[in-house]
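For this depiction, one protein chain was excluded, whereas all remaining protein chains were kept in their positions.
Going by the order they are written in, the chains are A and B; count residues from 1 in each one.
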Amino acid sequence: MGKTGVRDDARGAAARLGMWLFIATEAFFFLAPLLLYAAYRYRYAYDFRAAGGELNLFTGAANTAVLLTSSLTMALAVNAGQRGDKRLTAVLLAATIILGSVFLVIKYFEWTAKISHGIYPNSETFSGRARGEVIFWGLYFFITGLHGLHVFIGVCLLTVMLFMRLANASGGRYPARLENCGLYWHAVDVIWIYIFPFFYLMG
Amino acid sequence: MDNAGEAVYYRNKVRGRAGVRQWIFSTDHKRIGVLYLVSVLAMFSSGVVLGVLMRLELLTPGPTLMGPQTYNSMFTLHGVIMLFLFIIPAAPGVFGNFFLPILIGANDVAFPRLNLLSWWFYMAGAAIAVASILIGAGPPDTGWTFYAPYSLFTGQDVSLALFAVFVLGLSSVLTGINFIVTVHNMRAPGMGWFRMPLFVWSIYATAWIQALATPVVGTTFLLVIAERFFGIGVFDPAKGGDPILYQHLFWIYSHPAVYIMILPAMGIITEIIPVFARKTVFGYRAIAYSSLAIAGVGSLVWGHHMFVSGYSYTAGVLFSFFTFLVAIPSAVKVFNWIATLHKGSIVFSTPMLYAFCFIFLFSIGGLTGLMLGALSMNVVLHGTYFVVGHFHYVKFGGAGFAFFAGLHYWFPKMSGRLYSRMRANIALFLLFAGFNMLYFPMFILGIEGMPRRYFDALPQYHFWQAVSIAGSWVLAAGIILMLANLVHALFRGEKAPENPWAGATLEWTIPSPPAHENFVKIPEIRRGPYDYR
Partner (left out) sequence: MLLSQASNIGKLTDGAFMAITAICVALFLTINIIMLYFAVKYRRSRHPQSADIDGSVLLELAWTVIPAALVVFMFYLGLKGYAIRKDAPGDALAVNVRGQMWSWIFQYANGKESSALALPLNRAVKFNLTSGDVIHSFFIPAFGIKGDVVPGRQNTLWAVPIEKGSFDVFCTEYCGAGHSIMLSKAVVMDEKDFEEWYGAR
């Protein structure tokens, strides 16, 4: 493969199309459990509301704010990367990584709080609960867990990008790569935008 | 680029790398295609062995070769291997990889390293599947469908097998994405959408299904794993979950997966028929659009696997209706193939004979599919041997025979050698005769009411079971002869010329086997793919 600028453009276009397709597959990846959510919410409407009410709206909203802010810093980082502003790119990347990590830490405390109250699949106090509530919590742990995993992967990716930046990568294919990481990060963010109302607001 | 012209065949040794490493770390799409070929054929052979042993067990009542538990694991593994490790990756993995870039005049796929990663995921999936047999509580015994709640409770090692399929799905998704981008971005100058060979169209439609449907089954299997480890309850009726929802999620992928198998197969047949009829393909656009129509409508028919599950009456009616609709684009393809023969100048070379067998077998598979799609007939035939017969006619008689047709069509290009046509034709005769002997009796057994997945045949079903079992040996002999003939040709065959079949598509304009970068100079395309005048 050649190393000319034209080729890099073509490769960038290909990579962008590939990334969009990958994001589409991610959407379908989350579709299955969200379809289950819809089916069970229809069947156990009352239980789902009761269980949703037990979630801490404040932590959920805080996490939403954290993730939305991280999307902003990510977008700015991509922009800075394209303009070739090396320092700003690094700073914004670091900010995004920190915000992503904060999200995970809040999520960790939220999970452990629920688990310490005996709210987790197969726990002893769980058998007495309504069936819909058991399903609600099962889906909650599965979907937020899966999403958390995606955030974690994103944080790892961005850390790699930050190290590449610190190792003085800026030209060539770096901006296109950064842009693709940004697309991924926004996709993870958008998925949370669906999860948040389904679990926290519709309670 | 320039030195690529001096016939640096893709199979030649690469400087600086030794032995098998120059294959398993190569990003050349042709080498990756060959890697897939070797691995899917190994998987196919092990699936055949399991199948023949299973058949044999049914010859006598009671446990002779194996007990029911082993038998159940065997049909599970037979299904998992044949579907996830052979027929789903076979045509895209082997011919998609090897020929898609060449057919559109490209040097490689869009993401060569990702392509290699796909193969590695495939191998990892295969290794995990094998591990599920050897370690833990023993091989899964759920059937390849992993229906809940049985799959949640069985003591066998289901999680590992599910994870294997998950990893294989990842491989399939990445391949799909890679091919879509390749078709969009890598076409040679002048290669408009309607100048692409129809095999490319079929791979393109397939790639969309691979990319979009596979993730659904991926998470569904993760849900079952989570259910087994943590008991999240979503498919467990004891906790309020609904096993029917598992079936929905499973078939939302697994039905389109049937089209992942059959679309590239149809594409291969569409390449072969014009070449050996010396005639341009009849109804190019109709065939191209019908691929997309099959991919689209085929995504709406998953519920026809569940007519007796007890879901709503309306759901049954709708799913049956869409099932009948998806038959139309399939029929359009068949009619166009036959119209291509009209006033052609037909040569009965081995690939063409395979194509005839394909049409014969696939028309039986497709029409019995219509019989199963009719609601009241489905209620009677669901879960019987009729279904087993039907899907073997579609997946083996259709996708499998087309894969072997492609193998015989492109073998000279891939290997640079010619095989013995006489031996290949004898093998095809055995395959065809054995196939019908093995699977046609299953229709009769099904209409007589024999349920599938039975360890023992009841006495009234014995005769046709015996015929079917004898057929499995003929079929196995055919497979052995076919593969032996090709392996023999690989080492002893005559050197193949550039264009042994007088084909008109791009792969026949380059040396056999092709050079590393395919084309010395990226060709400029000025005509359609099947121009024989």
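We take it that a residue touches a chain if its C-beta (ideal position, glycine included) is under 8 Å from a C-beta of that chain, and two chains touch if they have at least 3 such contacts.
Since we're looking at a predicted model, the values are computed, not measured.
Of the chains on view, those touched by the hidden chain across the whole complex are B. Among B:A131, B:I447, B:L483 or B:V520, only B:I447 touches the chain that is left out of the view. Screening B:P197, B:G373 or B:P412 against the full complex identifies B:G373 as the residue touching the chain left out.
Residue B:F321 is the one among B:F230, B:F321 or B:W473 that touches the chain missing from this view. In the full complex, chain B touches the omitted chain through residues 68-69, 72, 141-143, 147, 149-150, 153-154, 237-238, 240-244, 277-286, 308-310, 313, 316-317, 320-321, 324-325, 327-328, 331-332, 334-336, 338-339, 341-348, 356, 359-360, 363-364, 367-368, 370-371, 373-380, 382-384, 447-449, 451-456, 458, 460, 532-533.
Basically, only the chains that are shown with their structure count from here on.
Separating the CA-averaged centres of chain A and chain B is a span of 35 Å.
The residues of chain B lying in touch with chain A in their complex are 1, 107-108, 110-111, 114, 173, 176-178, 180-181, 184-186, 211-220, 222-223, 226, 230-234, 239-242, 245, 248-249, 252.
The touching residues of chain A, when paired with chain B in their complex, are 1-2, 10, 13-15, 17-18, 21-22, 24-26, 28-33, 35-36, 39-40, 43-44, 120-122, 131-132, 134-135, 137-139, 141-142, 146.
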